[in-house]
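One chain of protein is taken out of this complex; the other chains stay put.
Labels for the chains are A and B, by order of writing; each one numbers its residues from 1.
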Amino acid sequence: MTALQEVPAQDAAAPAAVRREALHFALRNGKLVTGLAIVLLLLLLGLLGPVLIGGTPNAYGTQPMQPPSGEHWFGTTTFGQDVFTQFVHGLRTTFAVGVLGGGIAAVIGMLVGFVAGYRGGLVDEALNMLTNIVLVIPTLAVLLIINAYLGVRSVGAQALFIGLTSWPWAARAIRAQTFSLRTRDFVDLARLSGASTWRIITREIAPNMSSYLFMTFILLFGGSILIASSLDFIGLGPTEGISLGLMLQNANQWSAMQLGMWWWFIPPGAGITAVVGALYVANVGLDEVFNPKLRET
Amino acid sequence: MRRYFGRKLLVYGLTFFVAVTINWMVPRFMPGDPISSMVARAGASNPAAAETMRAYYTELFGLDQPIWQQYLNFWAALFQGDFGISIWAFPSPVSEVILGAVPYTLALMIPAVLLSWVVGNWFGAFAARRKALDNAVLPVGYVLTAMPYMWLAVLLAWGLGVVAGIFPVAGGYSFSMRPNWSWDFILDLLHHWTLPFASLFLVALGGWAIGMRNMIIYELESDYSNYLSALGAPQRLIRRYAFRNAVLPQITGLALQLGVLVAGALVTEIVFSYPGLGSLILKAIQNQDFFLLQGTFLFIVLGVLIANFIIDIVYVVVDPRTRAGMAGAQA
């Protein structure tokens, strides 16, 4: 009868049944499955690659400027560094920045969004003002200033600052969702039964938009990777180690393009595009799973 | 109307205030006393610059003065258009160096942003709910929007510049030329402008197309579309209405994306050594020219704020609801 409901019966439907239905669509959604598969594949490569290959990504080698071969799958740089070793290590960094930066941004966005949307009034006004200010400041420009003055730059610090500056749109979206949920019956009931604000937010509101929150995180994840790669490219990446953005920067700085060393700049960019693109596509898939209106008929 | 713009201006004013404060605070409170190390470093490579800088610091910031006084001095200097002296382009004032680069960045960004917005919206609207087209536009759009700006720039420069040799890959104009108003020079400018423009345009295009496609689908599912369909209105009319309504959030989206677009322009310029703000930032970082870096930061913030305000005005002109609400509020 699910197709026939004339009145929305979300509250009455058993959660288990809803979950089963979501899973059913999830497994049949090409976008979601493809996207996740690519992300997982690259994640595995980033996690296991460095362990299996060993070696240090920035170690100079004896065979500079080699095109891809059986020995060096992705060739070598001007300094004889193995591009494939750099690539798998860089993937790891890229995922780390995405998870950390996206995670921090998601947490801030949720806190601000929930509190502003649920409390309303002056708290909302103040948080809204804060959100709008951080929203209009160009993120990369702020990160440039901060990172330029940091003597030693680590992946963690980079992710932290990215997280601190990229939460506003998430906060806005979550605030709007919370706003529409807070007048629902089950929230009223919780309030009447004397539950604290924190409890209502974590037990009643957040679970009811969990799919939305997850999708927000995915987008923040992808966004963090792109911002980090731009920072790396400008020359404000981590001072130690390697990332896909740093590989692009090195390639650009040492004229890989002019020297025709395409194997130096194609893999890192393709890696970033694949991770972020797969995340976005998986996100569309998720949206279709949770939002029946978007399913193709 | 007054209330709406009043609020917006308040946000922008506060944003500028925050930006200036960050600008003032970061060098002072970062670990490692960057200012003295900066002076020291500059002293090693360019003693004359170090001397001027030290004098400048003492005069402007008065590092021995109380913190609040330093802060006020900073604002006072700002209002006189004094951003300090560039080390990289010593002894040019920072504002002069920046003003020399701004036209290049604007010439790149304004056409790329506006055109990608228009064309992207058009593509997205056209593809929505048209299966075959949608299946083509959607993946291409996602790949484009997931690409780092600099990577597409590198690919274009390599493919069309280095390999095919059709376009130059570095600079705003040929080294052999002096800027003048001859046709030769303008053509040369255009020639150098094409690739950076194209790469900026293409990456931005994907995002707009996807956004518009999703908005149109949402609008085509909406009640007014269903009502018109039930009354037998042709798809043409329904799509026209849906487009018109879907464009509104895309205008807001333009404001939200400005930061990302600026970032894209900066890294694209770096790839092509295009003489705009991006290359300036790279030079500033490579030469530890913090005055130049900070000045550029404020210019970018200011530019984004002005663009935001223009978009606000456009939105009011385009969305009748904001005007209707305002008319009601005034009566």
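Worth pointing out:
What we mean here is this: a residue touches a chain if its C-beta (ideal position, glycine included) is under 8 Å from a C-beta of that chain, and two chains touch if they have at least 3 such contacts.
Definition applied: contacts and distances are computed from a predicted model.
Per its UniProt record, the hidden chain corresponds to "Dipeptide/oligopeptide/nickel ABC transporter ATP-binding protein" from the list "cytochrome-c oxidase", "Dipeptide/oligopeptide/nickel ABC transporter ATP-binding protein", "Formate dehydrogenase beta subunit" or "Ser or Arg-related nuclear matrix protein". When the full complex is taken into account, the listed residue touching the unshown chain is B:224, out of B:17, B:75 or B:224. Contact between chain B and the absent chain runs through residues 222-224, 226-234, 236-237, 241, 244-245, 248, 319-321, 324-325, 328.
Note that in this section only the chains that are shown with their structure count from here on.
One inter-chain figure worth recording: chain A and chain B are separated by 22 Å, centre to centre, where each centre is the mean of the chain's CA atoms. In the complex of the two chains, the chain A residues touching chain B come out as 129, 132-133, 135-142, 144-146, 148-151, 169, 222, 226-227, 229-230, 233-236, 245, 248, 251-252, 257-258, 260, 262, 265-266, 268-270, 272-274, 276-277, 279-281, 284, 293-294, 296. Residues 10-12, 14-15, 18-19, 22-23, 26-27, 30-32, 34, 131, 139, 142-143, 145-152, 154-155, 157-158, 161-163, 169, 217, 221, 255-256, 258-260, 262-264, 266-267, 270-271, 278, 281-282, 284-286, 290, 293-294, 296-297, 300-301, 304-305, 308 of chain B are the ones touching chain A in the complex.
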